[in-house]
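Removed: one protein chain of the complex. Kept in place: all other protein chains.
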């Protein structure tokens, strides 16, 4: 199994996506034989191209719809390890409904958000996480909206594993990915990802990003989540996973028997 | 202006929706002349029928889409007072994306959710707020999902006015509606609404519902929100409203001038 | 023998339950039965009715010639309009000048049962009127409700004996054969799909498809079908895409408004070549429309669903038996050709309960072409038919994508690859048409020189009318690819299309594909056709 395909990477030089890709390849290396069970699901945006670059099974889906694809795959084959890669526009704007419900239902899948606080592939509009005042091409006079706090939201929605990484810290991010994958339940990692073309936060992030210790309760984790530069695992809890509750057992009746009962 | 139309009400006898309707009519009475500026927007479900019963302008929209209609109306005419009535299935399942973004953007509109924790009009399936174990027609062996905490979620999303009422306390609900409408920004009221046909919570709610005092901070409000039977205004803050930031001023150029500049 | 009666009241009176039990009662006597249900979008009150037709030959529609009305509410008695030979009403609630009063509510009170149990009294009365076997009714209740059936049994007996003292007996039904199963179109479609290997059903509740969700939520546990109700319709369709990708046979169900929300996902299935079967259960539209009423207004919408061009399968069953077969055939076909498919149903078909004569063994699981292993797997390998052999993770590295791609599934945008892959996908249309040529895409219900062409649940009523008038009646079962080869026979004939819509969607297809001009017999007030109405309207056209 080639963990990197021979496809040419077309991200801008210096893009934070390289760090995320690197961390994921390292994660796959660490998974050893289990890497063959990983299915990568990606959204639409610069981040989505990651499907072309990693030599595992993949489903490059439409904009905003990574979580239901993950769930659909897990339900079909529980032996698979679905890992999603979405953009902030993808996950927090277009598809936020799915994210919240996946967190609540607690399917055993992992969701990584390349949070560059901008719609990059469409050339730089403000997303839900763009800072107030952000000047993009659809907000030439500055973004009038308050940014969303995705970690707080996911904690409020009931996610059972909530973490934040930084594209500039591949070692930590690899560790987070490994923990997320081994966590049984819905695992969410928001990754601070500089976009050199439209929202270059390298300097800011290199200066401000720091690591926190996992909180003992959801309430405490919410407090941690108020800090936009905190990284690490914020919260983790063990809870029933969705697929265990809903998957039908092997059939015990036939259609013929059901028809008979309707006579 | 007739605040009640002559349309026959087709809610089940004993339905909590009657209390919400009564509270809203009282609210309109209290608004006096301003009642003529109220535009009622309703979703699809039993709750949505309220549009037929109230004699103000109304837009009975499709399932899950109350918030964008409210915003669209407010942007078109800031003198209007858009008030939305949605179901829990409507607001927390089908259309949760809009709710979160409306809260974040802080348009000056009011959103009332008839939260009966069930899809009632489609005869009783589990919604996002149905209790775990709830036996509905699509969950004959009990709902396997953890219920969503809508107040917590809305607080995390940045709503500037967050309240909960009870369909059995019309006086309090009227007061909440009046405060919500007078609050400048996105006002959210979750209303505990018994559905006698599919989720009769009258007894439970009559026993458990109690009132809390408004919290001084969002964090404190989140703590209050952990109690599913607490009612009252949980949180209120004053913040820039969306329409003030985005509405274009009167034109200063003509199309001809723009064309000239493109020569 | 062919008769029809109505049980009417309001929502909350158990009208649907009564109609279903009535249908099963006569089905157990060996008769053919069709029960249409009319109800409003509300939970208590309003108007609700079951119209049950019983015959000794096959029936696929209710009739407008009703002979008995059982009215559980005064307004339901008033709406009748005097066509009934016998009117029975609940004399403990109201009184009428004509008709037979039965104190149903009093009986229920006596039995200590809630008001909704009045419907058992009504059934006892009907059993008497038609000379059916009260023991069969009692057994039916016990089979259906087990130990909870005793109040029903008791009240049915009270109704029966009260009626035997006071009411006329219109017929003397005897056992006419073996008990027949009674299914709705929804149940039939669900079972047909299960027979073809269905393992997953995803749906968000929406009339008139909701019953599939309810039925499979119960029966699925036994039949090995995982049933999930996601947060909204977009999640439904996309989740199904994920499941199909990983090898799970999946169906989703919705109505027009929900299918509208699934359009982007539908197009993705076309590009990614993933097989998902959609049940689109039409109801009176546009938009929320008249949500509990009938229509066939979404044909063109479904045929052209999703942006861009890609092959798809669309089929529309006429009745429950057809729904059983087509659901099975379609599930196999979408897998064989790796395309999205739509089973286009409608309110009348979905919810009406009817006796069926299905031969379950006619449907089975057909395996698609699977990858035989070897070198690197190419998910989109180019083949003459356009169909690429399938593999699922973790057996191979399987790369699917909503972007245009090369054979291995990597994003591509160069003109040569784009053109080649587009051709590959579109070639499947010819392959599908080739397959359909060996199947029955158009059903000839009866023959004649002038022809009626119809689709969906309009067919049985149309066929009945055509039979009477000596017209040919053709039902188009497969609508995409459009089976021109079975319809060339229409050229030069006088043709009318019967469909529950305003614009004549099928009529426009006859023009588009065959340059055949047809008269439209349409209806768009939310009500299905009856054979009697169609006789009248067809006479006008073919006179």
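By written order: A, B and C. Residues from 1 in each chain.
Convention: a contact is a pair of C-beta atoms (placed from the backbone, for glycine too) under 8 Å apart; a residue touches a chain by one contact, two chains touch by 3 or more.
It should be emphasised that the depicted structure is a prediction, and the values quoted were computed from it without experimental measurement.
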Filtering C:309, C:357, C:488 or C:540 for touch with the omitted chain leaves C:309
Given C:93, C:108, C:285 or C:320, the residue that touches the chain left out of view is C:285
The listed residue (C:203, C:252 or C:295) that touches the chain absent from the view is C:295
Given C:186, C:243, C:338 or C:403, the residue that touches the chain left out of view is C:403
Omitted-chain footprint on chain A covers residues 10-13, 44, 46, 49, 60, 62-64, 93-96, 119-123, 125-126, 128, 137-141, 197
Omitted-chain footprint on chain C covers residues 40-41, 234, 255-257, 259-261, 263-264, 266-268, 270-272, 282, 284-293, 295, 297-298, 300-301, 303-310, 401-404, 412-413, 415-416, 418-419, 422, 426, 501-503, 508, 511-513, 515, 524-527
Logged for chain B, residues touching the omitted partner chain are 1, 5, 7, 36-37, 39, 41, 44, 49, 51-52, 55-62, 65, 67-73, 75-77, 79-80, 82, 97-98, 100-101, 246-256, 258-260, 262-263
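What we mean here is this: only the chains that are shown with their structure count from here on.
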If you tally C-beta contacts per chain pair, the winner is A-C
Distance between the CA centroids of chain A and chain C (whole Å) is 40
Cα centre of chain A to Cα centre of chain B, whole Å, reads 30
Chain centres from averaged Cα atoms put chain B and chain C apart, in whole Å, by 36
Where chain A touches two or more other chains at once, the residues are 97, 100-101, 246
Expected list for chain C, residues touching two or more other chains, is 221, 227, 231-232
